[in-house]
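Every protein chain but one is kept in place in this view of the complex.
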Amino acid sequence: MKKYIHYFEVIYNTQLNTDYYLLKLFTEEDLPAIFPAQFVEVRIDGAPNTFLRRPISIHDVNYEKNTITLLIRIAGEGTAILSSIKSGEYLNLIYPLGNSFTMPDSDRILLIGGGCGVAPMLYAAKYFMQFGITPTFLLGYRNKESILRPEKFAKYGNVFYTTEDGSFGEKGNVLNHSLLNNEEISFEKIYACGPEPMLKALSDLAISRKIECEVSLENLMACGIGACLCCVQNTDQGHKCVCTEGPVFNVKNLIW
Amino acid sequence: MKKYIHYFEVIYNTQLNTDYYLLKLFTEEDLPAIFPAQFVEVRIDGAPNTFLRRPISIHDVNYEKNTITLLIRIAGEGTAILSSIKSGEYLNLIYPLGNSFTMPDSDRILLIGGGCGVAPMLYAAKYFMQFGITPTFLLGYRNKESILRPEKFAKYGNVFYTTEDGSFGEKGNVLNHSLLNNEEISFEKIYACGPEPMLKALSDLAISRKIECEVSLENLMACGIGACLCCVQNTDQGHKCVCTEGPVFNVKNLIW
Amino acid sequence: MVNLNIDFNGLKLKNPILTASGTFGYGTEFSDFIDLNRLGGFIVKGTTLHHREGNPYPRMAETASGMLNAVGLQNKGVEVFCKSIYPEIKDYNTNILVNVSGSVVEDYVSTAEMINELENIPAIELNISCPNVKEGGMAFGTSCASAEEVVKAVRKVYKKHLMVKLSPNVTDIVSIAKSVELQGADSVSLVNTFLGMAIDAKTRKPKLSTVTGGLSGPAIKPIALRMVWQVAKAVNIPVCGLGGIMNADDVIEFMLAGASCVQIGTANFIEPDITIKILEGIEHYCRKFGVKDINDLIGALDS
Partner (left out) sequence: MVNLNIDFNGLKLKNPILTASGTFGYGTEFSDFIDLNRLGGFIVKGTTLHHREGNPYPRMAETASGMLNAVGLQNKGVEVFCKSIYPEIKDYNTNILVNVSGSVVEDYVSTAEMINELENIPAIELNISCPNVKEGGMAFGTSCASAEEVVKAVRKVYKKHLMVKLSPNVTDIVSIAKSVELQGADSVSLVNTFLGMAIDAKTRKPKLSTVTGGLSGPAIKPIALRMVWQVAKAVNIPVCGLGGIMNADDVIEFMLAGASCVQIGTANFIEPDITIKILEGIEHYCRKFGVKDINDLIGALDS
């Protein structure tokens, strides 16, 4: 799949809560086909410590309007700079990067997102919906206040929540949710993104229950295009690049 | 003289012509006494190549309004960043730095500025005016379009111009101006700032005519406060720091 | 028209822009962004006799104007290179160099021998300076005796252009350069990465799985430039300069210091089309400053 370097104009940058920002970006170029869980590499200008680009999932795509949307969580200097960018300014992106979630065979699919890991799930659902598949979402947050874009997610599927403090949905993390612990409900496939401990636990669960499970992993990236071999994940076939052979891996191939 | 590190708010940033910008800056702190030809060290945030502060002359001071004004010529990355700063943003300044022009004994004084070297001359005139001294200005530019703030200078003294192409004032550079080449007109003292070749030629002229002459020099600075010894100028007393023992030197002490 | 052709001790370069090993994959990773045929050449990944999985992750840490890496020569080994990768890339109309790495002299020799057979590989870059493998690599490049030993052995079996890549982690890079020249190197390239380290103050852990790694990027440019200048004055073979090159001015500076060609490394990660932008920048520089032949810049520092 061909990759591009394009400038995008910031249409808006909205703060969603303390740590999260929503960036809508427009390009005059034609958008290439984008698949679920693919990501962009954003150039961060203007700070000596943000020398390298930053990988960010594609949260939403609008082909008619030539826009993509990113959901940014402030983690350090680079994401802080992104969070303060203003509409009318430009961002340089390399995209679309990485492989993607594979197509399911039925709509008994569960999209699990934890914290920032909800980012790729919106577009994943929108993408699957084109094929008549309506997913179920299971989204985990710290508390009610940290829930991101609930109405938007509700458009594309049934949404279940967990919060760590129980202030919304079920209390605990996604692994504790009754959906996953009810033998009556069976999913053909789980797609997940989130903190590594969550993904590991989910992987154990999926393997023991024999549910197909694909996870989108993070890793430190220098290039994003398979050139530097910095972003490796250990698998049963040896070191694989998260940026090109991932970010999506079937849990059965992972050696955590 | 005590030095301060203060944040200043940008009141306005006006483009004067292709290369020059006028920045008015306000601080909530009380302004210390500032003397003519003193300068500030501006911190340039947001670029790996502008690691060090940039020295900029104090172009004007308003003690009632707690503002200082800088005249910026785009020379490279740092000044380009300064030129794009917007009102409401903040700049971190160390100031007031350097020695200053010494008081004249009469008002037969000539303030010579070439290009960017006009910057300190406005405040110098304003300062001398407090003591009842009205200076004469001789300002050299490339052409009519590049003349900076003519009305403002006119407020503080008689202004004569040279332009390289003769489009305004006398043709040539300041050294060629009839003021300097008319034996009838005698100045007690010349104060000058501008490109080194101009200052050198002026120095020769002043020494041969036995006119007192003080020049404000530039040099590459790392600290601006006399700590690094990077900014030296050769003098008859050895290497002197331009940032603390200058920027003003009497030409008779200079070994160019 | 500006002449950009350089005769690099027999290696014909259409321009001085090559890419640095380990930062440019096998070239094809960049074909979406640039026309590889426009490069003076590209140098593929560090290739070893046997397959190597490289170091565990994390392998990367960002630093001020630079980055540390601890990839550790992950590659599938020279046989896979010759059989599967070489056929895919051999028809590019540019110089393809293989960066040959190893941990014992015999491995270098065997690898070089196999690459010698590949018609469309006009040169190898002998990597005696990789800081990221325990067993050797850099150790060869940090003493004259060991550098001589490996170059001498490889010279016997490798008949084409032999470029030797020097380590900057030394007291006296000039004497190492002279040693490898004496053993028949056709050129030297410098610098490889500087051995560095990063720590996470919060977790108290090293940021790299191997604790130390190789520093690259603009941070190292001033040191790399100094070394190129020192070496170029001292040896009679040409020098390929690298270390932190980000733009056309950087290339000009390396050439003025004495480099006959350069490699672009880490910059490819940030701008995958940087090589072509730099190439155009160099043409622009030459036109602006009336340079008719790029060769006129080599060592033309006015000091």
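Note that the chains take the letters A, B and C in the order they are written out, and that residue 1 is the start of every chain.
We adopt the following convention: a residue touches a chain if its C-beta (ideal position, glycine included) is under 8 Å from a C-beta of that chain, and two chains touch if they have at least 3 such contacts.
Keep in mind that what you see is a predicted model, and the values were worked out from it rather than measured.
For the chain that does not appear here, which of the shown chains does it touch in the whole complex?
A, B, C
Kindly state which of the options C:Gly54, C:Gly72 or C:Pro218 is in contact with the chain not pictured.
Of the listed residues, the one touching the omitted chain is C:Pro218.
Kindly state which of the options C:Asp7, C:Asp249, C:Glu280 or C:Asp293 is in contact with the chain not pictured.
C:Asp249
Footprint of the hidden chain on chain B, which residues?
Touching the chain left out of view, chain B contributes residues 2-5, 43, 48-53, 94, 219-234, 238-239.
Of the residues in chain C, which ones touch the absent chain?
61, 63-66, 68, 142-143, 169-172, 194-199, 201-206, 211-212, 215, 217-223, 225-226, 229, 244, 249, 252-253, 256-257, 285, 289, 300-303
Spell out, residue by residue, where the missing chain touches chain A.
48
In the analysis below, only the chains that are shown with their structure count from here on.
Considering only mean CA positions as chain centres, point out the chain farthest from chain A.
Following the centroid criterion, the farthest chain would be B.
Just by CA atoms, which chain is the most central one?
Going by the distance between chain centres and the overall C-alpha centre, it is C.
Which integer distance in Å separates the CA centroid of chain B from that of chain C?
47
Please compute the C-alpha centroid of chain A, do the same for chain B, then give the distance between them in whole Å.
Chain centroid spacing, chain A to chain B, equals 55 Å.
Quick check: how many Å separate the C-alpha centres of chain A and chain C?
So the centroids are 36 Å from each other.
So which stretches of chain C touch two or more other chains?
64-65, 218
Hey, what residues on chain B touch two or more of the other chains?
Only 48 qualify.
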